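The complex is shown incomplete by one protein chain, all other protein chains being positioned as in the whole.
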């Protein structure tokens, strides 16, 4: 596979949301971006607060902007705050450097896009993103070593 | 009904996209916003260009910002360009004043949200938005008299 | 009187809204700014669309920014579009150059602030702004000769 498509993105989102319901998480928003950082599909569950789409998008976009998963972005936000400030400036504030942004790769490592999840605590959001990606037999890159 | 929910929004989108396939339109993006202008769900078909999500969102958002459908917004863009320029400035450029943005109302006229469609010619985009809203037995307000 | 205060601003708003109900206008938003362009008070009637506060504020702010009423601003938007574009740039898009923004002056011509109204057609919005200012025995400057 060379790129995500709407059918796959929809299955990623529905599987991520199903995982959130299994874990009884707070209402979630799940967004899938293509490798160019552009929206393919998004869903916000009833009761999720109003900025969740922007937060989920910012998690996914930040991963694509830098080429690594949200955990690595979160580490750099801690160790290199000025760089993250610059990244915010460059992108008009679109980057959210916390877990829950996950790169989507093919089995041979090709970058296909990213998933962003927001609504509960960031590590729980990330569990749902990873579950959504696994459901379509693609590889989740959270920014931590596998 | 007092507000849209994710289940209804998803059905609106899927019905709008189905209409686009029946009419053999160009690939579309369909977005559903709640009454406060915040995303509930969105899908971009394979092959739709990269800005379609922002355009579809801008159509729907403009309708909610002003309280009337995209056709009325398009008329005002013709007759009152300075006002539309101001509207763009006020919103950070988020308003797209063309057909294809359609308000969603309950049968008793209560405002529930808006649908935006982008991908083909604006009037054809609008046909799909209207079809999506009709599929869930809600009322489409395009900005023209019914 | 040298400046508006909250009591007067509230009476301006309530009188403007009362005029709107007498004339059976669409739901309105009325904003009162002090001479520095800063909010004193605002009310948005039930059913007024979501951007009405920003539009009403933009009408009032534009008047204060330039020192004349909204009708003069509207004329300049027609005859000098590049200047209005520059004004939008300077203010981050906050100026709305249409009737319905009205300067508030004391009987001796001292500038006290501005009222902005949005919700119906701009000339009708302006009627309500003028009525609100008259209700507190101050002078409305619409940008037209009295």
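By written order: A, B and C. Residues from 1 in each chain.
We adopt the following convention: a contact is a pair of C-beta atoms (placed from the backbone, for glycine too) under 8 Å apart; a residue touches a chain by one contact, two chains touch by 3 or more.
Just so you know, these numbers come straight off a predicted model, no measurement behind them.
Just so you know, the chain we are not showing touches A, B, C across the whole complex.
Touch with the chain that is not drawn comes from one residue among B:20, B:37, B:53 or B:143, which is B:37. Residue-wise, the contact with the chain that is not shown comes from A:55, picked out of A:8, A:25 or A:55.
Check C:41, C:63, C:104 or C:129 against the missing chain and you find that the one touching it is C:41. Residues of chain A that touch the chain left out of the display are 26, 48-52, 54-55, 58, 74, 77-78, 81, 84-85, 88, 91-98.
By the touch definition given at the top, chain C reaches the unshown chain through residues 5-6, 10, 29, 36, 38-46, 50-51, 53.
Annotation for chain B: contacts to the undisplayed chain at residues 2, 34-38, 92.
Throughout what follows, only the chains that are shown with their structure count from here on.
Taken as a contact graph, the chains are arranged in an open line, each linked only to its neighbours along the path.
Simply put, chain B must spin 85° to overlay its Cα atoms on chain C, rounded in steps of 5. Chain A and chain B have centres, each the mean of its CA atoms, that are 26 Å apart.
Separating the centre of chain B from that of chain C, both taken as means of CA atoms, is a distance of 30 Å.
Among all residues of chain C, none touch two or more other chains.
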